[in-house]
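So the structure is just underneath, and the comments pick up after that.
Here the complex is missing a single protein chain, while all its other protein chains stay put.
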Amino acid sequence: MGNKKPVNVPQPPSTQSTELLRELVAHLREHRTQLREEWASRITEAQLLTAMTKDEIFAEATSVYDNYVEALATGTLEALQSYSRNLSERIIPRGVETHEVVGIVLLLRDVLARSLFAKYQGDFTKLNRILDAYEPAANRIANTVAVGFVQERERVIRQQQEAIRELSTPVLQVRERLLILPIIGVIDPQRARQLTEQLLRGIRTNRAKVVVIDITGVAAMDATVANHLVQTVEASRLLGATVIVTGLSPEIAQTIVNIGVDLGKMNTVGDLQGGIEQAERLLGYKVIPAAEATGAA
Amino acid sequence: MEVPILKQGRYLIATIQAALSDEDLLQLRRALLERVIQFRSRGVIVDVTALDVMDSFATRTLRDITYMIRLRGADTVIVGIQPEVAFAMVQLGLTLDVACALDLEEGLAHLEQRARSSS
Partner (left out) sequence: MPDDIRVLIRSNLDIVTARQEGRALAARTGFGATDVTLIATVISELARNIVSYARQGEIVMRVVAGANAQGVTIISLDSGPGIRSVEDAMRDGYSTSGGLGLGLPGVRRLMDEFTIESALGRGTTVRVTKWLT
């Protein structure tokens, strides 16, 4: 391409922009060292990635730069996407935040744009065409990296929340093959679901045959959560475990009846102690009163 | 893909693989019934540990298998339902009103107990 007036039919825009991109990529590769350094120093100037050392920033900058240029060259974003996920996995534990990641990618875009201005400042028409090719590609890239980072962050947060919820709801193994799940406080549908998942996993891990779910500490339950409780009982049965529900208040019993469940079919005992005793009977343990056990004859 | 059926004494053990089609399930139903009759088995274990999805057809067919085998005087136990699968089943409202046990060991124990209590 040159400044000559075209004498034949002008090339279709897509072919034009592909050629321009090729020229652009060549330029970016040629000036790789210099542009990368410029970018790294602008990152430091803008006080981004403060959680990382200068060497680390430079190393990551190199990878990002190369992936960026590669994405421009190939026109595909897959490699960049997986690199971006990779990068996010590494830097999120370091405390790097979203605005920093967005910031450095935009800085790179600017550093490269300015480099193009410098190179083509003598040919305004060409500069315009090159920018027309560069801008949409650069914006797609910035978007890809930012979105990849945000998604990874969200995944980490979800995992952490899950872990916290698990910690706050222990499934206790008190005897061989017997699990107790004491539920206290307010249960919303999400927590109810988490409880069920935990319980089912616990049944499998501990090879439990009987589970005592104690809801003495639960004040009230709406129909959705009551339904969840009933489903939990059935799901446990599918894993070969019998469920005994203890601490059922009259109000909750009513709620369960209201959702159409035959309370007679559910295994319920008044209190936790009674529930454990029944569980032991089911498991074939003999329940010996304390006096006998100490050998008082 | 045919479901392998092992004979262990008076019991039959059918082990299901993950990608189970409707035809495989119907074939299993036929095969189990034939062998229960042939070997006069007392009990059948259907091991679904590898089954990653239990939908309405699988649920119905397993129930049919249990009923048909009961007509021959034998017990059936379904073992190895995965926690995620059990969860999905109850949420979708699929009920499997048959005996279930955690795994093969528990399944055999269940059958032995049933054999003892009915003799």
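Order as written gives the chain letters A and B; numbering starts at 1 within each chain.
Following the convention adopted for this analysis, a contact is a pair of C-beta atoms (placed from the backbone, for glycine too) under 8 Å apart; a residue touches a chain by one contact, two chains touch by 3 or more.
Since this is a predicted model, take the numbers as computed values, not measurements.
Remark: the omitted chain is touched by one listed residue; of B:L20, B:V36, B:A74 or B:A99 this is B:L20.
Contact with the chain that does not appear here is found for just one residue of A:T74, A:T98, A:Q190 or A:Q273, A:Q190. Residue A:R155 is the one among A:R29, A:R90 or A:R155 that touches the chain missing from this view.
Taking the whole complex into account, chain A touches the unshown chain at residues 77, 81, 151, 154-155, 158, 162, 190, 197.
Remark: the residues of chain B touching the chain excluded from display are 19-23, 52-57, 59-60, 63, 82-85, 87-89, 91-96.
Throughout what follows, only the chains that are shown with their structure count from here on.
Averaged C-alpha coordinates give centres for chain A and chain B that are 37 Å from one another.
Residues 196-197, 200-201, 203-204, 207, 209, 231-232, 234-241 of chain A are the ones that touch chain B when the two sit in their complex.
In the complex of the two chains, the chain B residues touching chain A come out as 78-79, 81-83, 86-87, 89-91, 95-96, 100-103, 106, 110.
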